[in-house]
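With one protein chain removed, the remaining protein chains of the complex are shown where they sit.
Chains here go by letter, A, B and C, matching the order in which they are written, and residues are numbered from 1 within each.
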Amino acid sequence: MSKKIPVGILGATGMVGQRYISLLEGHPWFEVKYLAASPRSAGKSYAEALGGRWQMSLPLSADVAGMKVSDASDLDAALAAKKAGNCEFVFSAVDLDKAGIIALEDAYAKAGFPVVSNNSAHRWTADVPMLIPEINHAHVDVIPAQRKARGWDSGFIVVKPNCSIQSYMLPVHALMAAGYEVKTLFITTLQAVSGAGYPGVASLDVVDNIVQLPGEEDKSEKEPLKILGSLKDGKFENLAGMRITAHCNRVAVTDGHTACVSLGFGDKKPSLDEVKRIWKAYRGVPQELALPFAPVSPIIVHDDADRPQPRKDRDLDKAMAVSVGRLRSCPVLDIRFTGLHHNTVRGAAGGGILNAELLKAKGYIG
Amino acid sequence: MSKKIPVGILGATGMVGQRYISLLEGHPWFEVKYLAASPRSAGKSYAEALGGRWQMSLPLSADVAGMKVSDASDLDAALAAKKAGNCEFVFSAVDLDKAGIIALEDAYAKAGFPVVSNNSAHRWTADVPMLIPEINHAHVDVIPAQRKARGWDSGFIVVKPNCSIQSYMLPVHALMAAGYEVKTLFITTLQAVSGAGYPGVASLDVVDNIVQLPGEEDKSEKEPLKILGSLKDGKFENLAGMRITAHCNRVAVTDGHTACVSLGFGDKKPSLDEVKRIWKAYRGVPQELALPFAPVSPIIVHDDADRPQPRKDRDLDKAMAVSVGRLRSCPVLDIRFTGLHHNTVRGAAGGGILNAELLKAKGYIG
Amino acid sequence: MSKKIPVGILGATGMVGQRYISLLEGHPWFEVKYLAASPRSAGKSYAEALGGRWQMSLPLSADVAGMKVSDASDLDAALAAKKAGNCEFVFSAVDLDKAGIIALEDAYAKAGFPVVSNNSAHRWTADVPMLIPEINHAHVDVIPAQRKARGWDSGFIVVKPNCSIQSYMLPVHALMAAGYEVKTLFITTLQAVSGAGYPGVASLDVVDNIVQLPGEEDKSEKEPLKILGSLKDGKFENLAGMRITAHCNRVAVTDGHTACVSLGFGDKKPSLDEVKRIWKAYRGVPQELALPFAPVSPIIVHDDADRPQPRKDRDLDKAMAVSVGRLRSCPVLDIRFTGLHHNTVRGAAGGGILNAELLKAKGYIG
Partner (left out) sequence: MSKKIPVGILGATGMVGQRYISLLEGHPWFEVKYLAASPRSAGKSYAEALGGRWQMSLPLSADVAGMKVSDASDLDAALAAKKAGNCEFVFSAVDLDKAGIIALEDAYAKAGFPVVSNNSAHRWTADVPMLIPEINHAHVDVIPAQRKARGWDSGFIVVKPNCSIQSYMLPVHALMAAGYEVKTLFITTLQAVSGAGYPGVASLDVVDNIVQLPGEEDKSEKEPLKILGSLKDGKFENLAGMRITAHCNRVAVTDGHTACVSLGFGDKKPSLDEVKRIWKAYRGVPQELALPFAPVSPIIVHDDADRPQPRKDRDLDKAMAVSVGRLRSCPVLDIRFTGLHHNTVRGAAGGGILNAELLKAKGYIG
């Protein structure tokens, strides 16, 4: 059996870092061999650095528990790990301010590390692709231009979008890929508390209560336009002509973001049956390449009137499939439906792993 | 002090009946003097009939606990109570099928009782008004025509709409009353479990979960058109030209329905400041008449970015005020906001009491 | 590969029946080949009979979805299935009154079917063993006497105890097996809503609330005495000399019963370290026989001060391991700790499957 590609986790002790470690357990291509976090964790074993803050339901493996944690800002440590064959690329999930993240990720890329980032800092950097592999796998082709512009050789940076948009972006893209222009999107999200990390959301905000999420709305309205945009001459052009409005709410659900969506097409409008057919048939490059984290069918269409539901559907197909249901016509726009995805898997660490798998398959990693 | 008007509760042991009893405790105009429920409760004291199912937080008063429960289908008992000065009119909250409710309410009206109904059965009966007093108080003027058509003398029937629409109907009406046509409404509700009564929603449906409410969507889209419609020659004409789409969800909140709303105007569009000004200044006939259950200000406008929230705002002004917040422009329609109201008070029993107060003030009761 | 043993599920459409189907997916020894439920399900496909009530997170397999459901009271159908090689024994999870369950299970046993029951009806039948295989595997040896007394040949009945006791029964038995008499048990449970099935617990009872469970307390106090008792001459003698007091509560947790336990020993008292050592080393017959559903270590001892927790620990080792933590001395008795187990797996269907595996390993099934 061929050797797995060793990977490092920057921000290993946080919720997202823990999720990466948990999801990469037994991964066929990648193996966690390097952990880095804040200076106060540096030098400790991972178990010591966690200090009982392991939040995953899969128990921490003894191997990882005993691994020494480095200081994420200590690039020499990362380079030494690379030399020792323990860190070919990194998943970045550090908890810093925007400038700090940009500086850190740039430094790793400059030092020759592919950086697969979970952070928002670089999402609007002009030559950094924001990836959902089924939708815009071709955006990775900006990497040569990115390297050239920055003077980097083997390193580069890719990011994933906010965790709130996957449940409707895949259904929307499927329809666009089938030749139907999508002009208008009305979205109301009911988002899970894990989206805010730990300790994250105060229990007084969601026990017998709902809170709204102004900060998520802006991301939900803008990020789709870059993701659905096109790459021309090393630059992204945002999709024009799609209007999106988002109302975002936090509810007492642990995992799984739900979105109520109304959608308006351009002149050409599919029937409801045609929409269902398109969603069921939808496959992307991750499916063609049979990437390990790719769900067999990226969109699972539910026929029962009371689905999808977060607790019952978030874990479908490695928690990487998007569930849609309640497709019906909309009295104002054309169609409406409910979408659901697992926010910390498809929407965060699992999405990051799928990005890394795409990059490996396309020869940018490993 | 003048004697209070004695009122009967049909369906006294159910959740809505309990709520009526709880809210009418100490009411300045009305006094509960007659309780009726299903045959199996008949003849028992109210406390016995409840058998420990009292769900209100206000303790049951000794007076009501000891009151004898009659069979709601026994009209002679009701007439005897009327004769004895114990039942001038009734709040109807019976739990029967649609035909059963219609038959029962018609029988009471025929026998001379004003019936202020909490049920949905008569909502679409052509000459029965569906009231939100701030909006369509004038619809009570159908009563003479209703009586005439049915051959009833002192009895009549009025109903209230579904509990899911008050949080946006008052803000929408305020804008219409100020001269702005509302053409389009996008609504996503996050509804409380008490809306389904007791036992109602299964805990497995809302603990770490959300369920959708197809049955509520239809009501949310159609009832506003009758409420906002006009009364001509003893008949209601539904409002034309308003399109509504509703996505309804059930979440783990005990009381308080939240609605995320986007709204499109006709050609004349108010500024955001103008919208706020209109909402703050909005007063209706219940306020002019100073009805006991009328909130001082029917719409409370919140400036804090994280309000309204169900637990913090549902009880404002006797739980009869609608809270709105997060007013902002909508990238697709014109404005958007979040509305909230207490579903079992403003949206149910409290709304019914306000209807009765309006009827008394207009001389139809008492 | 040898053929699997075909098994029938009585009560296949209920929550427990669904859980059996879900857990038996891919089981190495058993295969679900026969489904029976109430008369109104009979003749329908399983998917039709469910009518959208599938509550499991694992999707229903196409094979099972298409399987025809029989009437559980139609013994001829079961015997025909047996003849056709589709039903060697049954898991009984029917929803009937006590007399109905006893009659049904007796009829199946009389007809030659081993009945592995999830119901409480037969728990106190004198010659029916109530099994937790790690503790009282030897109680299955009552089967020959049971058969003889009833005149049954190949059929028999075994049951599992209530779902609330596993989290402390395994730790208590481990200590007794190590030679320490346990004289006194104080137990307070915080039980999950899935323990009451679906729809089960009303959401108004557990959203921002707790309810108490008088009915569970009696079972929690009495069943341990039979389980820990001894089998002599085809009869069970309850354990004498152990006093148990239980306070049972329902909380807003989906799966996983937590128990806060204080425990008093006889004269011989282990140190806290000794208790931990005993729990960690504890293995039973299911582990010796390497039964497929047996957890490697029946008791997982947590050292972190904030564990066990239901969401994080209920799924450990196929959701069949009991988690204990916070072992410390008790100011009144000797030791205290917190126990946790998955109530619908270890405490119900998974426990039933382990019972069946034990019976197969001992030659009573297959």
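Everything below uses one rule, namely that contacts are C-beta pairs under 8 Å (C-beta built on N, C-alpha and C of every residue); 3 or more make two chains touch, one makes a residue touch a chain.
Quantities reported herein were computed from a predicted structural model and do not represent experimental measurements.
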item	value
Per the touch definition above, residue among A:Val64, A:Ile227, A:Ala252 or A:Leu340 touching the missing chain	A:Ala252
Contact partner of the left-out chain, one of A:Leu58, A:Ala111, A:Ala178 or A:Val207	A:Val207
Residue of C:Ser45, C:Ser61, C:Asn86 or C:Thr188 in touch with the missing chain, whole complex considered	C:Thr188
Residue among B:Ala174, B:Val207 or B:Ala356 touching the omitted chain	B:Val207
Touch residues of chain A, complete complex, unshown partner	55, 193-194, 198-208, 252-254
Interface with the undisplayed chain - residues on chain B	52, 55-57, 59, 207-208, 254, 304-307, 311-313, 315-316
Absent-chain interface as seen on chain C, which is shown	184-186, 188, 190, 205, 208-212, 214, 221, 243-245, 247, 249, 251-254, 258, 260, 262, 305-306, 309-312, 326, 330-333, 336, 338
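Keep this in mind: only the chains that are shown with their structure count from here on.
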item	value
Where chain A and chain B are represented by their mean Cα positions, the distance between them in whole Å	44
Where chain A and chain C are represented by their mean Cα positions, the distance between them in whole Å	40
Chain centre separation in whole Å, for chain C relative to chain B (CA means)	47
Touching two or more other chains - residue numbers and ranges from chain C	55, 207-208, 254
